[in-house]
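Let me begin by handing over the structure; questions about it come next.
Rather than the whole complex, this shows some of its chains in their spots.
Every chain is named by a letter (A, B, C and D) in the order it is written, and numbering of its residues begins at 1.
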Amino acid sequence: MKGPGFFEADGRQMSKGAILLLMGPFFLLVFVAFLYPLGNLLSISVLEPTPTLANYERVFDNPIYATVLLRTFRIALLVSILSLVLSLPVAVLMANSRGPKAVLITACILLPFWSSVLVRTAAWAILLQRNGMVNGFLQAIGLTSEPLRLLYTQGAVVVAMTHVLMPFMVLPIYGALRNIPPAYNRAAAICGAGPLRTFWEVTLPLAMPGIIGGFILVFLTALGYFITPSLLGSPQEMMIATLISQQMRENLDWPFAAALVGVLTLIVTVITLIFSKVFQFDRMMGGRA
Amino acid sequence: MNPRSLLLHAYVYAVLVFILLPILVILPMAFSETTYLTFPPQGLTLSWFGDFFTDSRWMASTWFSVKIAVLTAITTAVVGTMATYALVRGANAMGTLFQAFLIGPIVVPHIALAVALYLFFQNAGLSGTTLGYVLAHSVIAMPFTVFTVAAALTSVDPALEDAAMSCGASRFNAFRLVTLPIILPNVISGALFAFIISFDEPVIAFFLAGIRDKTLPRMMFDDIEQNLTPIIPAIAVLLTLLSILVLLAAAVLKHMADRNKGAEGQ
Amino acid sequence: DEIVIATTGGLMRNTLEEHMYKPFQEATGTEVIPFDIEVPDQWARAEGMVRSGNVEFDIVTATGPDLIEKADILLTIPCAELENVQKFALEGACTDKGVARTTGGMVLTYNKEAFGGKEPKNWADFWNVQEFPGPRGLPDTGDRDWWVPAVALLADGVAREDLFPMDLDRAYKKLDEIRPHVAVWWKTGNQVQQIMRDKEVVMAMSYSGRSLATIKDGAPLGMAWEGAIRDTGYMSILKDAPNSEGALKYIDFFYGNSEGHPPFIQTVGYATSSSAGLQKLPEEEQKLYATYPANYEVLVDPDFEWIGANRAALRERWTAWLAQ
Amino acid sequence: MPQAASPHSKGALIEIRGLGKRFGSVVAVDDVSLTIDAGEFVALLGPSGSGKSTVLMSVAGFERPTAGQILIDGVDCTGLPPNKRNIGMVFQHYTLFPHLSVGDNVAFPLKMRGIGKAERRRQAEQALEVVRLSGYAERMPKQLSGGQQQRVALARAIVYNPRVLLMDEPLSALDKNLREEMQIEIKRLHAELGFTVVFVTHDQGEALTMADRIAILKAGRLQQVSPARSLYERPSNLFAAGFIGEMNILPVTWDGEKATFSNNQDIRLPAEALIEPIRPGAAVLAVRPERLSVAAPGEAGTWKATVRDVVYAGAGSLLITHLDDGSEVRLRMPSAGQANVRSGDTIGIRMPPEAVLLYPSGDAA
């Protein structure tokens, strides 16, 4: 029932030369601003100080780096799960709404999406301050007498990252839900399934590519997230991005930083490959339409 | 409304509050008279906007960001449309490679990309230059532009171009006179996406900031880290207005695109 | 003609601009382009510049250990040829790889209202969470990989003179004690001001200049100078700097511009190493600065040679401990 | 071949009473009343937008009527949700659940009814056998051809022995050969299992060959409900006459006995030519092209006509002719025995009075 994907040609063939001419600038751009720099960085990780795998050995020898990696995984996973829990019902309602309600929900999702990440992070910094709104609220309802320490904690990072990354979860799920022909719901109903049963047995499995896609997207983005942890987090609970940045900027240990980037890139690539079937970015962003 | 639906609505609206709250909270602070941020804001002043518009550093970085974002938008629109066209209209074989290259910059953590670019641009003398930014931002904005354009392009019947050629148009004219006008709204909204992505890019800018020129996000990052004055909410207000404008523009464009496509019938 | 000076932004840059850059520009016609950057970032940049041979900074800001650690990329300063430096600089201000700009201390700063009249006096008190309860703030910037272990050793009873070479095992054992009580690892001077002002912490290791600024703003803060770490910022010149001539001229001008020093010191909260500097302030005010003799006496005078030589290990140990 | 519901039928009786459905200002269905006997096979036929799907969806429970009632076996289910109606349904685009195997698709309704796994599998396999797809249970839907998929959909619709089977253009997505094969399959199942069928189609041939009775809808209103033969041979109004098959429509003057053409030739019509009494005056004469035949020009009782075109169409040929007054008359005849008629010839048209129908003029076009 699905049409051809974006990347399946359906037009009449163009000549090889024309294709190269048209694709050339794209590949050049990607080469200059992505492939080469990344390759160059990774080459440093194995070539400096001498051709060696020592930098990678260090990543795994010193338990602290594994700790940071694991923590990063844990936080990214937590953020993804939280995003999913928050996003799924939103996407469901969004997909089932028409008219002003649909516009309202879409706007609520999209507006923050398009307002600066920095602004949103700053907003959380303000909200979570010692004398900020959240503490004020908690004190007002008597949950705590002393203001709690909320800023510069892992909790702050998780909440803010969830907030920032949620649209990346909502949109793919919404897209997947919208792509389910309503006829399936009817078919399920006529087979005797009530609304909940239909959702569980039909809608959810059919939306799974979108759900997994959104989950992976959020997870991958969270893995390498830099802004929010560095502004709201504590170095005590450092994530991999901060570690890389620190190795790069403070310790000036570029080969080692490159090795960390290499490990991170490898992990991300493996995850992307494993889920490449469902990780179809085009479809996921198709949800915007 | 049955209880199940009521529950769903309640949950969703609670989530929407969670999404909107931070922004709703930060915006009024732009009008606060205090030099630090508290809620509720105290007093009412527009002086932070004044500060923003009169401080040469903020202004310079804003214009710098605008310049980069405009160039990025143009670059992605042109390069992305060319490549997408080639792909949708034939380069089947390169599809996988293309997609890998396209998605790479999204899934590879930006910190990694930033570090890599930093190193390379440092060596190539591109660090902090407009060209450097435009290259970097184009790569990360490209997927959004490409998918917007591809969505339009795949829904344009390739037979339209055949028809144009059978009418005597060359392949290029068929594209220029038929396909391009039809997909133009999407190309522009793709460019708008790229603009916003570039304009709001903090991580790469964090590493690439040049001697003289800093992008607005980089300035904001510094201010958040160092001062956190109400100038940030003031900028937030301005950015929100800009986003609303852009979203409206995108909505209008989408409407136009639908109108263009409508005629294919069936 | 222009020179690029890399230094921390905010107050420091603003004040330098007003009292030094502008007069320098007026006097010589050489434009100063200030580049706001935290010191570690600055070195990363510099490293990249040197690697690529495309050096853009003229003057960089160096801390004591940097003078040792980064010696190969720094120009040797011809102290003898700088007239004004010869004329105004205090003893030891001009070294091979850098000329002192400002001196402050990493000082224990506390909230006077937090402990019911009791006042912590030294790092042992910082560690004493029974008597001085409340969240602590410690730096996560620049030189914290030796600052923090150093004060931990002091808190553990090591005498100032015996600090170096540091017994890191002992230091980190002591650090484990305080770790749960550290609420904020601050990254910038503004941030430490903010956490003190907003009472996010009751006690913090802070730049003395920042503490001073906060006190001037009216915050009820006190500083305990005992065991504070001397923190001198040096002006250094990168090898292959585009305008090392101009850079030297600026350094010389910095010392020659005597009437600029007192207001500069007052605004920035750090003393310069010029004989035309701190001494020109009222005695009462001088007490707030690290170089005031009574304060200077109780400062830790770090062994830059040792630190510079062991920097990599210090950092690795720090990262490992902090992120564990 | 009208085929009465077999007496041992297990189909349900469906009563549609005064059904109405509006969408905003659009009246999709307007006062439709129709009783479908237990085990009967009824086709809903009509132009696009005439409300066929809306009627069917109201029976299924997907649309809530704005007026009227739906009774199944005497039980009012107007307000019942579809999952409570125990009705089988086949949709136009198969709508097999793409994430489930063929077997699981067919077993799905059983699962919803809480039947155990082993039993489900057994019954599903049985249903697949009925549609001649045993052995396909493990495949995924997309590994099947369109016709096979539609057969699976059929199996899923009948696996729980529903007493009613609804189908909304189930064959329109299939190509000609598959469509014919499936028509036979559906008829066979109907005969074997005896459920009541309501079948929506826009293909008149399909309706004529498959259904016991055909209900013609136009703009939401029921026009005629009859078995195929009487629908074709005695359409109750001009709309039905024109909608099913080809029909020559000629204006005449009716005097109660004879119909007079504009050229003053007339034809005496038997009483059966009138579906309903018609007042003398302007009327419309209808006759099917295949009931007309070619005679020598001027032969008694024939109309003189000029041949404008002879269109060869395989088994039959079409003669397009003009009467003197310019009105067009079409004739269909077997190609094989075709008189050697050519474009431009003058011929006589023989019109057997028993093949003629008369309608009031101004009747629905």
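To be clear about the criterion, a contact is a pair of C-beta atoms (placed from the backbone, for glycine too) under 8 Å apart; a residue touches a chain by one contact, two chains touch by 3 or more.
These numbers were taken from a predicted model, which means no experiment stands behind them.
S.K.: How many of each chain type make up the complete complex?
M.R.: Listing the labels with their copy numbers over the full complex gives A x1, B x1, C x1, D x2.
One rule holds for everything that comes next: only the chains that are shown with their structure count from here on.
S.K.: Which two chains have the most C-beta pairs in contact?
M.R.: Result: the chain pair A-B has the most contacts.
S.K.: Indicate the whole-number Å distance between the mean C-alpha point of chain B and the mean C-alpha point of chain D.
M.R.: Inter-chain centre distance comes to 55 Å.
S.K.: For chain B and chain C, what's the span in angstrom between their mean Cα positions?
M.R.: For chain B versus chain C, the centre distance works out to 40 Å.
S.K.: Mind pulling the chain A residues that touch 2 or more other chains?
M.R.: Residues 129, 131, 248, 254 of chain A touch two or more partner chains.
S.K.: In the complex of these two chains, what residues of chain A are touching chain C?
M.R.: Per the touch definition, chain A meets chain C at residues 62, 64, 67-68, 129-131, 149, 151-152, 234-238, 243, 246, 248-254.
S.K.: How about chain B: which of its residues touch chain C in the complex?
M.R.: 36, 118-119, 122-125, 127, 211-212, 222, 225-228
S.K.: Would you mind writing out the residues of chain B in touch with chain A in their complex?
M.R.: That would be residues 4, 8-9, 11-12, 15-16, 18-23, 25-26, 29, 37-39, 75, 78-80, 82-83, 85-92, 94-96, 98-99, 101-121, 135-136, 138-139, 142-144, 147-148, 150-151, 154, 158, 161-162, 171, 196, 200, 202-203, 206, 217, 220-221, 224-225, 228, 232-233, 235-236, 239-240, 243-244, 246-247, 254 of chain B.
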